[in-house]
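One structure, pasted below without further comment.
The complex appears here without one of its protein chains, the remainder shown in place.
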């Protein structure tokens, strides 16, 4: 076994999409993750899509229990985990049944033949064994007795057959690593660290990996060895990161940049829980995490901490935002900083908790009683979650307002290589609390007015503990300036207008138009559709069509130049993982005939789909 | 004292606007109410606007404690309680201070001179007594020592001075009734009933009323006696009703019309609480009322009752709707009937609980996670609350969906004469529950599919207790048809589409265009702005301008002809008690440059304001 | 019109006999292999045929969580609502439909964390519900965070250094909330579960049952110290109405009163007469409360069985009675008369 990254007999391709699918117990996420990491270390660009089964452990071997991990590995800058896999690894009949339709025609199909026994076939709903018939004729089929070969190599190590069986995913990894010329060493090292202290397991996993690798070398699997060369990348230090980790780190960074300790009030909910898990680990940054009794207490405690001078944050998914809306409305009224993170999932109601969707935009905008405007930002890639978390905190702390940050299940669990920023290059977030009187009353005495605004209409903040500046605030309408309760109707009208204006005046960067300079069709996107749109538009532009793209990180307020950009293009398409929510906002704001391209199947868009609709729009 | 409705010396006017203002303890609401009832019995058309002080009892005599009741009495069909009062009754300095600016120039000002003592003047913030200077020169000032005269006439009755003082509002009522030639008898009868058993109070109130009446007759108050003739009205039986009572009765009626018992789950909140109070009285209609521990339990219990085969209803205001949104999303997913009533008030947050506003429209539309569409209807006058409550129930029970009904504080507490419908003329709401299997499974066995839809995409309902039709439903995505949990991504996309389509297909009546047939300016309204818009547009049309009006009872789905109607007019104005929420919806839907005319001062629009903006739009 | 619900409900008369399989739905049960929820399900599916109730009159209402998947597996009516809200939904249903047998089922997170308020209000009101709180001292469905019943110091993904707050004792919470029926059982003893659930079913009003349940994936063995077969004799104190509270292989230990509570004693030390005779019917919940304090957590001898079962007005019935009384005294509502109940005038 060699560790040459590019063996002499390998053909070079510019990208490959591989999908590992198996039972939840088969370790497919780990396998996919390892393949990804090895590819990342090798220097490829990549994008991943883990797909877990629905929340409860389904019976082994069932269709409901299928877990899959798709990764696209490329020698160039890519945007998505790919449209259709070139290679499908199916560890059991259920995996084959559920995912075969995705494989490109003529694609490579690797199956664990041992798993295709009577019991598993029945569970997957096969009447006859698909490996026997001619159903798979259109694919390059590689059947490997993964379980038995793994048991075999483990026997000598003294590993019990039942334990040995668990290592069969490393067989698959070894085989695919051979086929795609991935380096072996990083995986060996990783096994050593991951299973440190459990020597038998280390030995079994390594043996299985090597067996798979050897199977590739020796068995006549008829598959050409392939290499995906490294992608040209900006020099720097890279790590492979998923969206939720990046988001958590962004919040830690925002705390450091602002000099404020972070307080996270949260209640577990898929797919947001991992942010709570991650932040719970970072106490040495002064991060306080609080697992509240429910979402209302989660946001309430975060707001209380913000009032106390912390950077208050709350993380949740759609159902949680719905529950939090009354308190968010209080935050709007109190004009306190607060970051509300919504990792969107399939809805309505409990919906599809483990599938992605982006249908909470209008709730973020309007899901509160009364006129209660607040800024909304959205992340576009896993690594971007880091930047957008900082941006959300920056807006919250600069303008003293709650901010909603939208991410989604696809970004949360998907990962990509991330060139680490230099910490010193991150812009500080200056925060200054009030320490002095700011007003003189009729008797000529100085006093503190909590709602005396600056030129940006921003009020001062004096956390409790500040000598002399004692004051009272609340959710009842306040006199602008003094902050005293006011039932005055004119003042209320004024305050409603001021609250609207102060949000609409927030400075956000202009949108950049990417693509053809004189495009007829403009594709407008937000959130995790970025990758698919960029990929799709790039294909169409490369094919010579007049198409361009803008991406919105800031959904409220919109970038100042957006209206003018929209006006320049004949056709405006808005692909979204909902029924057209951003399209609605654009239409209302700019009276532009933005066409909604909705996808709400719990699956992200592929670049191919974007390519199709864009071409379709060009035809019109 | 005569009871001639139109004394021979009276001048006739077509309408008068009277505002009674005093301390919360002065009984102004009762006074206004009595004046209104007497006028109603007399045959006038009328519209009222009660204005309570903010929720906590303010100190007597303070500005915060002013309570007022405005009524417009007319000989023709009127729409609003009037722009500016012709007559202001000010029972104390605070009332004068806070409301004088509203009075029309040259208007009649009636004050209780006894209340203008040092203490009260200071409390109201007057440095000198305004009755003394020349500040009131522009008005027809009538000062009456109401307190002392009332005490005087009560002395002989054996009423203690402190108790007698409480009757001074009847003095004011007597005086104004004399001036405006209101019949006396109904008020005497009403006093007898209202205070039955408390003879001294009856005597005191009657004596005070007569004293006020006599004061008008005898004192040379220099005010011409006036009569507002009866308005031509459709023959029928009339009652004077406020919006919350009408809404409660509408719900009772919906129960009767559908044959379903009504279940109200509610948590008290201003200005919705009175609906709970009213429905609690109607147990003999089989109405169950449940004061829940919070809004979430309120809507949850109502949904549980709906599942059990009741007409489930929940009533609240904006903060409550925010809290209920997660459960409403469940109702969308379960496709169960449910009526959610939102009596809007000033927001955001606690806002202005006793002031009106209509800024919950976009929350009603979009305030839920995921794509969770539901029908939205809004009432336009107090009496209309009856019809719209029935309409909301009809949609909920016909299409098996939650429906949001929007009313507001102005409608809730305001009243108008209502010609009672014949009960037999109300259209029944047919409801049929499933009793039989509706599907045959693969084995040829019959079964019940809870999500097998009819041609309107409506699913059947089989409440528990129905033999044989046992089934399970939940908030997780369901397979269309069988209703079983389904994580299938295509099915989810299908269900999202079906849920959207079934709401958008709901049949609602077309809008009617009122006003000039070839109007350049179309004024579009919803909710309680109806009166002001109708009044304002009528004035402009009568002045010969090309202006028309449409009113939307149905906000989702929009009436089918709305787009075509909008397209016919050059300018579209949308006056709303918010910053332009309906305007946003119209712009997004029809790409029409609908202009938002926002008013968020806790006060309804006046016809005059609508007249002004409409004229302004004509100038453009 | 509205006097009777026009639902085609069951004729009166004997319910047909059923067997366990009649209560099993066609949905595949999807808990982790080895999960304690299976035995709870079995206990219920074995009990219901014995109760002689009708499937169409039986409803399972749940929130969200592993335990809350329960309704899908029962061939009865069922609603899988949202996290924490099952007692609220069930309250409306129970008030509307006193003819139904309603079971509310959910986890410790569902009913004591997000749903705590609805639970205590349902208990206070004494709504006619059989409430099963499946306590595994962990959030199962969201993959292992500490719950309001997790022991102090519990290390989980959301508490890597140990969770600091003190847990609720669900039996104490229920008693503090005026519950009229409070019991505890565990997933390792199907018979005991069945008997406890039967008692809950027979109770008129809100019956609260805490079920210790093993989550073998995220909190394996949380109750092992007391529920393992060979530990039970010494670690489970079975409360039986009218009997002295004794336990131990030979019944050699028992519970006796002491100043300000109850305590575990050796019979050898105090004699048989000192042992407390269990009385579920006491109107004063103080003794039941004391019993709930015997064990701080499931690792010292722990009482199971019915702590309290006392009669109190059921809320739904009280509300229905008001409706019936008014209707009897004033007659059925007349809509036309209602519209004319304020002063009217003719034009």
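Each chain carries a letter (A, B and C) given by its place in the written order, and its residues are counted from 1.
Everything below uses one rule, namely that contacts are C-beta pairs under 8 Å (C-beta built on N, C-alpha and C of every residue); 3 or more make two chains touch, one makes a residue touch a chain.
Source: prediction; values computed, not measured.
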item: Visible chains in contact with the missing one; value: A, B, C
item: Absent-chain contact - pick from C:44, C:100, C:134 or C:177; value: C:177
item: Hidden-chain contact residue, picked from the options A:158, A:259, A:446 or A:509; value: A:259
item: Identified contact with the non-displayed chain, of A:469, A:495, A:577 or A:613; value: A:469
item: Among B:289, B:415, B:553 or B:578, residue touching the chain not depicted; value: B:289
item: Hidden-chain contact residue, picked from the options A:228, A:302 or A:343; value: A:302
item: Contact set of subunit C toward the excluded chain (per top definition); value: 113-117, 120-121, 124-126, 148, 161-162, 164-169, 172-178, 257, 259-262, 279, 282, 284-287, 289-290, 293, 312-313, 315, 318-319, 322, 325-326
item: Residues of subunit A (touch criterion as defined above) contacting the omitted chain; value: 37, 40-41, 43, 186, 190, 233-241, 245, 249, 252-253, 255-256, 259-263, 265, 282-288, 290, 292-294, 296-297, 300-310, 312, 326-327, 330, 334, 419-423, 431, 433, 435, 463-476, 484-485
item: Interface with the undisplayed chain - residues on subunit B; value: 55-60, 62, 64, 267-270, 273, 276-277, 280-281, 283, 289, 291, 293-295, 319, 349-350
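Please note the rule applied: only the chains that are shown with their structure count from here on.
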item: Computed distance of Cα centres, subunit C from subunit A, in Å; value: 40
item: Where subunit A touches two or more other chains at once, by residue number; value: 64, 319, 349-350
item: Sequence positions of subunit C contacting 2 or more other chains; value: 64, 80, 82
